[in-house]
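With one protein chain withheld, the remaining protein chains of the complex are depicted in position.
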Amino acid sequence: MFDPTDMHGIIPPICTPLTPDGAVDVESVRRLVAFQLAGGVHGLFVLGSTGELAVLTAEQRRLMLETAVAAAGGQTPILAGIFDTSTRRCIENGLMARAAGADALVLAPPYYYRASQRELIAHFRAVRAAVELPILAYDVPGAVNVKLEPATVAALAEEGTICGLKDSSGDFHGFREVLMRTRHLPFRAFTGSELIVDSCLHMGAHGSVPGLANVLPTEYVRLYDLARAGDWSAAAAVQERLLACFCELIAQGDPGYSPSASALGGFKAGLKLQGVIAHTTVAEPLHSFTAAEEERVAAVLRRHGYL
Amino acid sequence: MFDPTDMHGIIPPICTPLTPDGAVDVESVRRLVAFQLAGGVHGLFVLGSTGELAVLTAEQRRLMLETAVAAAGGQTPILAGIFDTSTRRCIENGLMARAAGADALVLAPPYYYRASQRELIAHFRAVRAAVELPILAYDVPGAVNVKLEPATVAALAEEGTICGLKDSSGDFHGFREVLMRTRHLPFRAFTGSELIVDSCLHMGAHGSVPGLANVLPTEYVRLYDLARAGDWSAAAAVQERLLACFCELIAQGDPGYSPSASALGGFKAGLKLQGVIAHTTVAEPLHSFTAAEEERVAAVLRRHGYL
Amino acid sequence: MFDPTDMHGIIPPICTPLTPDGAVDVESVRRLVAFQLAGGVHGLFVLGSTGELAVLTAEQRRLMLETAVAAAGGQTPILAGIFDTSTRRCIENGLMARAAGADALVLAPPYYYRASQRELIAHFRAVRAAVELPILAYDVPGAVNVKLEPATVAALAEEGTICGLKDSSGDFHGFREVLMRTRHLPFRAFTGSELIVDSCLHMGAHGSVPGLANVLPTEYVRLYDLARAGDWSAAAAVQERLLACFCELIAQGDPGYSPSASALGGFKAGLKLQGVIAHTTVAEPLHSFTAAEEERVAAVLRRHGYL
Partner (left out) sequence: MFDPTDMHGIIPPICTPLTPDGAVDVESVRRLVAFQLAGGVHGLFVLGSTGELAVLTAEQRRLMLETAVAAAGGQTPILAGIFDTSTRRCIENGLMARAAGADALVLAPPYYYRASQRELIAHFRAVRAAVELPILAYDVPGAVNVKLEPATVAALAEEGTICGLKDSSGDFHGFREVLMRTRHLPFRAFTGSELIVDSCLHMGAHGSVPGLANVLPTEYVRLYDLARAGDWSAAAAVQERLLACFCELIAQGDPGYSPSASALGGFKAGLKLQGVIAHTTVAEPLHSFTAAEEERVAAVLRRHGYL
């Protein structure tokens, strides 16, 4: 039985494997979930930014989520991203996710139009009321152009509208403030800052949602276990090795393509190289990796001793 | 018969009237189109940013567009916004718009992920190939976080992928550069900078897509006619009166709500006050105006002599 | 006798010629002023951003300004930039400029710390009271990180604290608003947007402060004269030829150097190529052009028919 007050650990924001023609690659999804479970992760975040939520069609989202839920088979909690451009669309996504069997929802501020904090509070309440699943707020101003202020997160936590936070803001003063203001609550805070996970755990975070854990779940689980055991210097060594690899891994796209394409391509290539997914295709307009780009990713992983 | 090489004049980005429960208000749409036709506009841009494209569901978009097409009855060209988060979704929107009877499409860079210029060129080509309707590029970096570089617009124009531009970038050096580089082509450039329309026409723009023309179409048509007749000082007087009104009109929302809510609410209140639409509702999470906010908009319009 | 209410036309923000060891190159300053006078300019803006005000020492500023004043010999008004990091330092700069014989001062918001509009109003008043020379406000948020809001400019104009504006904000809605709100005053507005000078003149600007006029003063004077004569299409042709040249001229720096170095180097190379100044040195840390970079600038000017 899923208990949102016990969420913790490494919850990778898994990629959505696609076939070369852009369909969800169901077999690859199943292998990816199995790979993550074998890696010992503490949950899966399906349909996040790394999972290309924003570009998938409603039908693709449903298929991806149902496949992941079935593949996980109740062995680990499934968090589903449902953020979109409006409250109504988020609710539709949430109802779909609930029907598909998600344990909890991840909700960012709507993108395109920029809502105020006051409008965002109403937004979270409306989705929570309509969907009746635990909701983690997702603070990702780099993508949605709006910051979830610490006071907003704290207010939503206090009243029980949200049960947790995924923080990908890069604002650690704000993250610390949220940790302080929610410590008396059954509230769970996760960091998306995958290159300083140990520091965030030390600061009081309950876990992390690291994109690179798609490729290297066991490493992140090891980092988490070492931190929980209080062996911070060993955790730091694992973290810094991952940091060094990450900076290169996400930079192997050909010149002229976007950083997003290069990062998503790096993750997917890292998975394909391990036989987990079949293709490195990402949704257009982002560029999909060629064999040459995939080979450069392989070289990075080998150089850092991960392959 | 619609001729994209002859597009010109005032093409308001019309609001999408909603009922209090958030449905498309079909009767209000019909009245809004009739009001615009009576105002002498040279086209209608349906499902733009002002039309809340991004927040409407697929079904709402279809209903809005079909209603507008039917109401226009071929008396004026209908441009349909089809921008979205991915190439695939834009194509789906484009096929819907074609089926609904749009004359041309308006396509911005995808939002959420930020594509590179190289990826954007492929994006425009793919949509154009799949949909086979004339496409105007839409440069709106404030909303989609990516600038359409003048060189990109010029390249797409040169090869015939796009037939025009709607520029809402606020970058007039870039706009001038596009005008220069496309002058030898059957290419049409429109400005979304509604407060300096006369200057843009003088610079060589073929027309404008002014949000405030929702409320005051005859004023903008008069501005355009005066400019075309070479009476620039009379055009300037019309423009500056509109500018003064606009700055106040879009600032009547209560404190704590977003600028987007305040602007959309200002336009919708201006329409409701004239009996054109029935409600000032905007899609959540944006705040919808109260009676007090509507009354402040009325006071602004009265103070500036428009009501 | 200088009359600030009659300022108009082309007032180039002249470069500060430097010797290879970074000293003010007095002979080159004299030739540059003579070159500008021969070009028919309507004033000179000494110690602006293009004049490297911010990086010169107090002594260098004084030498540059005194040399320019002497070289101009009263044939054209001298405007002196005095902006700095604090009110006190601006006043010191202003007193120096007055003693050196400047006719008017150009004052931007202080840089480094970001003042509020309320603090800026007090700043302009304090400098005006202490220096007692006519002051033009300089709106250049790209350099100083603070926008001079139209309402601030209008208030300062209304009370007589400032007699004009140099607008390099790229915000044409705001510029138009200032023009509207100051039209009843003896107030003079100049644009720094050197690629759409004709449009700004048409909008009501009294002149321009174009960096490229360092290199091509006669072209900008011709543009101005054509516009004043009402021959807007000829003015546009001159403007667009300048625009096309400018985009290349400022982009000839070697890879790895800053856009500022590339732009300043382009202007200085354009002057050196015409025998006006002796060296292309700019103040460190910005990169100074090599012979190869200078040659590329020459090729640009030749290709566009200016050399």
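Just so it is clear, A, B and C label the chains in written order, and each chain counts residues from 1 on its own.
Following the convention adopted for this analysis, a residue touches a chain if its C-beta (ideal position, glycine included) is under 8 Å from a C-beta of that chain, and two chains touch if they have at least 3 such contacts.
Note that this is a predicted model, so its numbers are computed, not measured.
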Among shown chains, those touching the left-out chain: A, C
Residue among C:H123, C:K166, C:R181 or C:H206 touching the omitted chain: C:H123
Candidate in contact with the missing chain, chosen from A:E177, A:D254 or A:E295: A:E177
Selected residue (touches chain absent from view) among C:E132, C:D231 or C:E284: C:E284
Interface with the undisplayed chain - residues on subunit A: 170-173, 176-177, 180, 193, 195-196, 198-199, 202-204, 232, 236, 240, 243-244, 247
Subunit C residues touching the omitted chain (full complex): 22, 54-57, 85-89, 92, 109-120, 122-123, 126, 143-145, 256-261, 283-287
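In this section, only the chains that are shown with their structure count from here on.
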Remotest chain, subunit C as reference, centres from CA atoms: A
For subunit A paired with subunit B, centre-to-centre distance based on mean C-alpha positions, whole Å: 35
